[in-house]
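The other protein chains are all here in position, but one chain of the complex has been omitted.
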Amino acid sequence: MTTQEASRVEARLQQLHRKLPPLPEPGGHYVPAVRTGNLIFLSGAIGTAYENDRWHLPLKGKLGSDLTIEQGRESARLCVLNHLAALQPLIGNLDRVQRIVKLTGYVNAAPGFTKAPLVLDGASALLVSAFGQDIGSHARTAVYQHEMSFNAPIETDLIVAIAPD
Amino acid sequence: MTTQEASRVEARLQQLHRKLPPLPEPGGHYVPAVRTGNLIFLSGAIGTAYENDRWHLPLKGKLGSDLTIEQGRESARLCVLNHLAALQPLIGNLDRVQRIVKLTGYVNAAPGFTKAPLVLDGASALLVSAFGQDIGSHARTAVYQHEMSFNAPIETDLIVAIAPD
Partner (left out) sequence: MTTQEASRVEARLQQLHRKLPPLPEPGGHYVPAVRTGNLIFLSGAIGTAYENDRWHLPLKGKLGSDLTIEQGRESARLCVLNHLAALQPLIGNLDRVQRIVKLTGYVNAAPGFTKAPLVLDGASALLVSAFGQDIGSHARTAVYQHEMSFNAPIETDLIVAIAPD
């Protein structure tokens, strides 16, 4: 086939004016995602975006000092899009996702910031919007960091289950 | 059936003068636990307790400045009870747990505090007491945070395996 199978998940993302970026390239001896049985473990994603033919990090800094909650939520949504960009080529069609299993969210927090769950809910809500409640609702853990790679505000980690072949 | 099946695990908890709280309600677009195959991934839990018809957080603050090791251990035990409260309705009976697989414990640490394993062992020991050595002994990772949601001292993350249906 020369055309890609239509994906309901990507159609929903389009309705939300979101689209999948290209597959991010890991900068080291690791890969974007690993499948074992029906589980897929995705590498940590930060909120990079692909615009004008290049990757950049539109939001940088710590929650509680440099960024608003809403900016943090937007960065968390970009993390999700990067996860889905890593997942799509591995499984061919995002509609094969049976369940979003577990989201671990790491928030770059200034001293005294304790609202990571509010920030990470940007990622969670996008997953539920894209996959629907039954498939998209997931377990979650909110983690705080005092520093982050590239001074990103958010990093997320995802585990996904897919339907058997 | 109108009566719940007796649970050996809950009986052991009762001997330890512990009981399961009600199911904690997630404050966002996520759920307390997700089952995929025989694995259950539980959302992060903090040491809230349900007393006098309301949830509260009996212990707050950082290890190494605000709280003693033993207070941290008690908060870690409350995390475990909240995990089990999230697990029980999903599987019907805690005796269906085949193995406690992995506990990741996040400790809210003041600068210079490096004894997270001692604190988290409160959670580990309770899991072993409740489920017995064979089922309850688990892999563990101890993590440090400089801040925590609600200024909780401990957050834990749990993966559990259950017997096939």
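Note that the chains take the letters A and B in the order they are written out, and that residue 1 is the start of every chain.
Throughout what follows, contacts are C-beta pairs under 8 Å (C-beta built on N, C-alpha and C of every residue); 3 or more make two chains touch, one makes a residue touch a chain.
If you're wondering where the values come from, they're calculated on a predicted model, not measured in any experiment.
Asker: Could you tell me which of B:E10, B:E74, B:D95 or B:D121 touches the chain that is not displayed?
Answerer: Of the listed residues, the one touching the omitted chain is B:D121.
Asker: Touching the hidden chain in the complete assembly: which of A:P22, A:G37 or A:G132 does that?
Answerer: Looking across A:P22, A:G37 or A:G132, the contact with the absent chain belongs to A:G37.
Asker: Across the whole complex, list the residues on subunit A that are touched by the chain not included here.
Answerer: Here the touching residues of subunit A are 26-34, 36-37, 39, 41-44, 104, 106, 143, 145-151, 155, 157.
Asker: Can you list where subunit B touches the absent chain?
Answerer: 37-39, 98-104, 109, 111-118, 120-121, 124-125, 127-128, 137-146, 159, 161
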